[in-house]
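Heads up, one of the protein chains got dropped from this complex, but the rest are sitting where they should.
Our next item is chain A:
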Amino acid sequence: MTNTQHLKTDVLVVGGGTAGTMAAIKAKQANPEAEVLILEKANIRRSGAIAMGMDGVNTAVIPGNSTPEQYVREITIANDGILNQQAVYQTGKLGYEVIQELDSWGVKFQKDTYGNYDLKQVHRVGKYVLPMPEGKDLKKILARQVKKHKAKVTNRVMATRVIVKDGRAIGAVGFDVRNGDFVVIQAKAVVLCTGACGRLGLPESGYLYGTYENPTNAGDGYSMAYHAGAELTNIECFQINPLIKDYNGPACAYVASPFGAYTANAEGHRFVNCDYWSGQMMLEVWKELNSGKGPIQLKMTHLDEDTIAEIETILWSNERPSRERFHQSRGENYRTHGVEMHISEIGLCSGHSASGVWVNEKAETTIPGLYAAGDMASVPHNYMIGAFVFGRLAGTNAMEYVEGIEHLEPDTDWLAAEKERIYKPMQNPDGVPHTQVEYKLRRIVNDYLQPPKNTHKMDIALNKFINYHDTLDLMGARDPHELMRCMEVHFIRDCAEMAARASLYRKESRWGLYHYRIDYPEKNNEEWFCHVNLKKENDNMTLFKRPVEPYIVDVNLAEEYDVKVTAN
């Protein structure tokens, strides 16, 4: 018999990473008397995308260096015009306060000899990159602040669904990934902060967990928001990154290029004019690799000893510190070898591109009481500071929303059905292992969804993803840990179907490689200058156009874009 735990809180935050810890802290600051609970399937001390810290801020809008308006222009161009500028503006406007607050908590940012933040240029125009050579303890510092603010934390419980009643979010269900308890949480508002869908494509190494994103980020929130009835947007704008080949982590050009490193082809020639990760840059990388001029590399061999040593110190203590042993085990060294780079598998992540749950400038989704922040919330190119900003907005606004709201009792039949769905693999312990079911699913993603996209391939993909429900039914789990992985495969399947449908729907090419269609190779602003949104309607995935919100900052896209192309 499965034990059931019942929990109650005012604001429930699902996922205790970058956005989630900040959401909980800000909710408690807004009302210290109210209860805030973070539900985390790992442990908030080391969870989420920044488990081992971060080596720099990519979107720091610091007075005197740039303005929120300049930042909005930059992101408008980088995301080919498809964005809600008001939401992006929030990251530009509030990012400085976030950095100052983190600074006051003991997070170290690089400063010059005058004590000013030492910004670097990686973007096309402005300076937004702020190094954090000592950023390794970021997550521990956030966990300490969560405790200090008296937000509650339940680690090792994974949410599977948001509970919706009378059209609003009233809690979540899930299970304890260690003891297997069924967990029902009633809440007046729910904030989803579960990160990217980083386990969508299969890395070329074949290792399921050798992903760019923390592999715990399996698209949980994309799937949960979808089943709650919320709109998702820009799903066809995939995340594809230039990464260290095989290692599949950042090299990292944002750290190294301000020191003089650059991306080069096999002959040592530059072929991208800007190392800022955009779909356009990725298309240039893809073309270079396919022209036979590869392998490509991040080149540092021309730099002096002190500079290389400084780059090593940063790269080997932050974010993905195992880079050091990766290079060493191959006998490679930045002084003598370029870092061989490759194109990553596809994923969904608004931290880098734009795919996510639709949110407005208050971090509200289209379901009352349901908020989203971080990599899973669509605020284009939002990176870590955007996750903090939207975590903050979600926490503050959710706390405001819950005032005067009562808990609602979840529907017992619905709970029973969800419980049965979750525990099904446990009834079949000798069923197909989740590893094989996941491997095959993600290989299909690679075979048919990886750009360049075309209708025929994506039709096959969609058909396979729909039929994959039957394959999921074959999965077996021998313990709660395996059950966690099984339920993650359900999330990945949902994300794969969304990725196929959204990509088929947008009949043009946009965002460089992210949505490069062989059968519609041109950008078509007349028909497709809009968001492609999707949602669950009567158990069907429905797609529709959503107009781009009126700009608050003027950007002449045609002019900017042409300049960018001819500059190459």
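In the analysis below, a residue touches a chain if its C-beta (ideal position, glycine included) is under 8 Å from a C-beta of that chain, and two chains touch if they have at least 3 such contacts; residues count from 1.
Here is the rule we go by: contacts and distances are computed from a predicted model.
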{"item": "Which of \"Bifunctional protein PyrR\", \"Extracellular solute-binding protein\", \"4Fe-4S ferredoxin\" or \"Carbohydrate ABC transporter permease\" matches, in UniProt, the chain that is not displayed", "value": "\"4Fe-4S ferredoxin\""}
{"item": "Per the touch definition above, residue among A:Phe326, A:Trp414, A:Tyr505 or A:Tyr551 touching the missing chain", "value": "A:Phe326"}
{"item": "Contact partner of the left-out chain, one of A:Gln5, A:Gln29, A:Asn43 or A:Thr67", "value": "A:Asn43"}
{"item": "Residue, one of A:Val125, A:Leu415, A:Val432 or A:Ile466, that touches the chain absent here", "value": "A:Val432"}
{"item": "Hidden partner interface residues of chain A, rising order", "value": "42-43, 45-48, 51-52, 156, 177-178, 205-211, 214-216, 246-248, 320-322, 325-326, 329-330, 430-433, 476, 481, 484-485"}
